[in-house]
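For this depiction, one protein chain was excluded, whereas all remaining protein chains were kept in their positions.
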Amino acid sequence: MTKSLHSEIVEAEGHLVDSQLLNSIFDRVIGRGGQFEVLEFDIGRDNEAYSKLTLKVSAPTKTSLVEILEALMPLGCHPQPDREATLRQAEKSACVPDDFYSTTNHRTEIKIGERWTEVEEQRMDAVIIVEGDQACCRKLRDVIAGDKVVCGVDGVRVSPEFQERDRLGFAFMMNDVSSERRVEVSVKKIIAIMEEVKSGNGRIAFVAGPVVVHSGGGPHFADLIRRGFVDVLLAGNALAVHDVERALYGTSLGIDLDAGSAVEEGHKNHMRAINVINRAGGIRRAVDQGILNSGVMYEAIRHDVDYVLAGSIRDDGPLSDTVMDLIDAQDQYTNALEGVKLVVMLSTMLHSIGVGNMLPSWVKVVCVDINPAVVTKLADRGSSQTVGIVTDVGLFLHQLRAQLAARPGQS
Amino acid sequence: MTKSLHSEIVEAEGHLVDSQLLNSIFDRVIGRGGQFEVLEFDIGRDNEAYSKLTLKVSAPTKTSLVEILEALMPLGCHPQPDREATLRQAEKSACVPDDFYSTTNHRTEIKIGERWTEVEEQRMDAVIIVEGDQACCRKLRDVIAGDKVVCGVDGVRVSPEFQERDRLGFAFMMNDVSSERRVEVSVKKIIAIMEEVKSGNGRIAFVAGPVVVHSGGGPHFADLIRRGFVDVLLAGNALAVHDVERALYGTSLGIDLDAGSAVEEGHKNHMRAINVINRAGGIRRAVDQGILNSGVMYEAIRHDVDYVLAGSIRDDGPLSDTVMDLIDAQDQYTNALEGVKLVVMLSTMLHSIGVGNMLPSWVKVVCVDINPAVVTKLADRGSSQTVGIVTDVGLFLHQLRAQLAARPGQS
Amino acid sequence: MTKSLHSEIVEAEGHLVDSQLLNSIFDRVIGRGGQFEVLEFDIGRDNEAYSKLTLKVSAPTKTSLVEILEALMPLGCHPQPDREATLRQAEKSACVPDDFYSTTNHRTEIKIGERWTEVEEQRMDAVIIVEGDQACCRKLRDVIAGDKVVCGVDGVRVSPEFQERDRLGFAFMMNDVSSERRVEVSVKKIIAIMEEVKSGNGRIAFVAGPVVVHSGGGPHFADLIRRGFVDVLLAGNALAVHDVERALYGTSLGIDLDAGSAVEEGHKNHMRAINVINRAGGIRRAVDQGILNSGVMYEAIRHDVDYVLAGSIRDDGPLSDTVMDLIDAQDQYTNALEGVKLVVMLSTMLHSIGVGNMLPSWVKVVCVDINPAVVTKLADRGSSQTVGIVTDVGLFLHQLRAQLAARPGQS
Partner (left out) sequence: MTKSLHSEIVEAEGHLVDSQLLNSIFDRVIGRGGQFEVLEFDIGRDNEAYSKLTLKVSAPTKTSLVEILEALMPLGCHPQPDREATLRQAEKSACVPDDFYSTTNHRTEIKIGERWTEVEEQRMDAVIIVEGDQACCRKLRDVIAGDKVVCGVDGVRVSPEFQERDRLGFAFMMNDVSSERRVEVSVKKIIAIMEEVKSGNGRIAFVAGPVVVHSGGGPHFADLIRRGFVDVLLAGNALAVHDVERALYGTSLGIDLDAGSAVEEGHKNHMRAINVINRAGGIRRAVDQGILNSGVMYEAIRHDVDYVLAGSIRDDGPLSDTVMDLIDAQDQYTNALEGVKLVVMLSTMLHSIGVGNMLPSWVKVVCVDINPAVVTKLADRGSSQTVGIVTDVGLFLHQLRAQLAARPGQS
């Protein structure tokens, strides 16, 4: 056994067993060449009670000890006794000191002076800037020379979301990603979550790819908007173009959606749709001028949905609504996500990962895609917050609409 | 250019352009090192008219010429002038002469004496046995010493199915396999085909995997049976066990289908279900004794569906109904497929390929799976007869049931 | 809170945290409507030490309590104090009493009289038969009227495999299934495991699908056989036919493997290969007669590999070596697996699941497939024993061969 000269004591408290934190804590120590000794472990006696762990972590070098401590922080471990956060100035804009603390998406507190302060605008892969007694997440590129940046692990406390063992609400289908599941049941539970979010004045965001239109989900999605379940719509140029193309010409990339037959030269309609909208001065004006009369974007505008279309390298056109400066687009996405409690991701890996990067870990995410690899990839990025459903998006939206309409008191 | 000493003239007639036969004919000649010269090509003037091709095929050796001619036969080319079929005796049971003619699944005629005789029981990968003035396909293993086996290419005429360019019926969705299509439209067309088959007294076979049950499609499929759209059910042990498990305990491999939550120790119910059925003496007796009261197998028995459960190496149990001798199982499948005009394959690559091997090319096939690779694989085996749909099988069956129920005059 | 009138005390000991057993134990109690109270939990102080749990489990009914106890057994929980196993006679062959104990693939002991006896021939989904002071697993279909069958949960003790947190050997890549990994590293570790197994006189089994041949892996796999790393080969008819076809004609299902170009009429070679082998009287005789001179099956026969070809409903031919009676085939597979310590599964879901069902949980499994869904499905069936690798099987075998050849002292 390697002699471990450097050690520190850390503590963690919560549903450490249920959320598999205990296991992960031990894994990370051993996986990084360290050793641990359980000084105290007080297990919750029943399903409600918290567990409490006091652990001595040792490592052969100071550097590896710091690395282990950093790795344990997202699991809720914080060093004992408490120390103040270390602040260093950014010497140059958009750059930070080497030992900067890189954030997770979990609720984080910083010890400034004698007080623990909650960090605002929590998101992953940011740094923490302290101004006076306030702390907030900031993207690397937004750091300004002179900003006080939290460095190292002292004075940082992370509270991971605990996975509830409640059999209701959200935990129900988180066990694994599978196409061999009954989607009708999942839809029922998603509706329950949607209603809960709305009744608590939370906002619901949808991230939607063009497959929503191709697969015939457009009218069903438009119905969700009319029913008030879509507060935010985050998408790319393609969703809007295909939706507009369908509204104007009845096709989507050359597929006649009602007949199901291919109209191979459909690209022409695609470009025509862009030309029509841009000539009108954008989607909103096209609606105002009576040019665009149906579809997802039409309903989004009519029902004041907060929508942002972010550009991508593959965009044709694009529509004049599409934000091609991605720094701007990321900021608009972030702003639109304020107050959102539930995000439903429909068949777009690109925009879904983009949104996932911006979310704190307490926002629930439902990810729907027919490709299990996409669902797995998204769920892996935040396993305690994401439910994955492998199914046909068009039929999923059809089910969602049908079950919403069938609720008591609906028409 | 290689000197080609050996040559033969072949003819073909039909929708050679539409069915891409013309292109394939040229490809196969060149691809095997031969050369061609178009002696005559009379193109159909309009969409209805046949085209007619007379082609001189040359090759450097006699062997390679024969190889090319063999390769052209499934495309409808037959040598000119007509010669009689060459027959050789099988010297040993289950074995045939080296130059045996290996069948395709297309309609085939054999010239015996002066007459062209249609081959019976057409299927692929068989040999043709001639008895008197009759010819029929026979599996290699069923050949008996002394049987007269068709050898070489003389006196064999194959008529491939022509792909109709009709925009109705079947050709509609054959262009490619994609999950980005509107399933609601496809379902509508499948219903039209089903009704057409039934109105012509044709039979409909379903090949179904256990995902039908997992994905919640069981009750919808049972409804199809009650409505009389399922004449034949070809499946494996797993479909029946999962269906029975659901009927008896409400679970399928440990998933509570109504609650959607996992009951991990579900294997126990799986084995219990087998025990219960086998103790009763099989599924039919379990229905008669009132032990099994619902589900796919229950309805299949109540409505006299011709069902065969074929065994596989991974089967637990199996149920006493499952045919574990596969020679026997293949024969039972083949018999059940007599008179079938449409086969719908639901989420089982294994049994679907098995069935596909048995079908003549004029039986239509619809293949539904959430995995595009499975659909592509099945469609590739008989592209002019198979429509592939990439979607969630549970929701697909739900759609099919809902649209069937919504037809005028239905309840 | 529901009043829980029925309760029992259970105990478990081992790497309960590392193997995520602790979490699963709590989950299963709550998931089945029960409650738990931790009477004692002694956590292992360091990475080597065992943890020990004493838990009071309560449920509203006697039935649900038994259900919970059954569900906890595979996790290593056994009721305290010890009771003797309950034995009941099978009244009828191939049937057992309703409350029979259904086995897992974990090491199991039965208390007969005062002694704990280890169950032999451990496998999942079997029942336990006791004869004298011996106990062994038996498939339902092999139970004979009068056999003494273990029922209920008393006197049964299951020892799940603990997942080692060793960073060497096997645990290395078990975290998740991903195609975005470096296969070269995985191959290196697999070689280390293979060498360890061989140096301990263990046997290695390969389960191989026809993709091994299509993807060009045949010669590499044949090399593994020559090097002595393949003791058992479990496959289907297709692997052998494609391998023989390649050896005789250089094609595999119509693909010329060296030129990479398609020879569409390849089915002919497929059927010819079967005809040639069957005329010779099987593969072994074809080797003896000098008809078959290369390939996987040739090397398997030359190097006394224990091979079994199991039939399936989709088999053409089949080769006379293929076992079409699946009861027989399952028994032959099981016998061949005796003494096997490592199973490598190459691109065949069907046969891999079949083999997986037969293995006790302490046999290591490596599963290689280009389709992540297949790897996930196989890994899910026994997560603590299976490593999944998503990659191209042909290139994987090439790597394996190249790294084996590059070891010191090899040529």
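First chain written, first letter: the chains are A, B and C, and each begins at residue 1.
By definition in this document, a residue touches a chain if its C-beta (ideal position, glycine included) is under 8 Å from a C-beta of that chain, and two chains touch if they have at least 3 such contacts.
Remember, it's a predicted structure, so these values are computed and weren't measured experimentally.
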Checklist entry - The chain left out touches which of the shown chains? => result A, B, C
Checklist outcome for this item: In the whole complex, of C:31, C:97 or C:394, the residue touching the missing chain would be C:394
Item to check | Residue touching the undisplayed chain, where the options are B:7, B:20 or B:294 | outcome: B:20
Checklist outcome for this item: Of C:59, C:183, C:283 or C:329, the residue touching the omitted chain is C:183
Item to check | Hidden-chain contact residue, picked from the options C:30, C:72, C:130 or C:211 | outcome: C:211
Item to check | Touching residue (missing chain; options A:373, A:389 or A:404) | outcome: A:373
Checklist outcome for this item: Where subunit B meets the left-out chain, the residues are 17-18, 20, 22-23, 26-27, 30-31, 35-38, 41, 43-47, 165, 167, 176-177, 179, 372-373, 376, 380
Next on the checklist: Even though one chain is hidden, which residues of subunit C still touch it in the full complex?
Outcome noted: 167, 172-173, 175, 179-186, 189, 211, 214-216, 255, 257-262, 370-371, 390-392, 394-396, 398-399
Item to check | Residues of subunit A in contact with the chain not shown | outcome: 24, 28, 31-32, 70-71, 74, 92, 94-96, 98, 100, 102, 124-125, 140-141, 236, 261-265, 267-268, 270-272, 274-276, 278-279, 310-318, 320, 324-327, 329-330, 333, 350-351, 353-354, 357, 371, 373
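Please note the rule applied: only the chains that are shown with their structure count from here on.
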Checklist entry - Counting C-beta pairs in contact, which chain pair ranks first? => result B-C
Checklist entry - Of all chains present, which has the mean Cα position farthest from that of subunit A? => result B
Checklist outcome for this item: Per-chain Cα centroid nearest the overall protein Cα centroid belongs to chain C
Checklist outcome for this item: subunit A and subunit C have mean C-alpha positions lying a whole-number Å distance apart equal to 37
Checklist entry - What is the distance, in whole Å, between the centres of subunit A and subunit B, each centre taken as the mean of its C-alpha atoms? => result 45
Item to check | Multi-partner residues of subunit C (each touching 2 or more other chains) | outcome: 31, 373
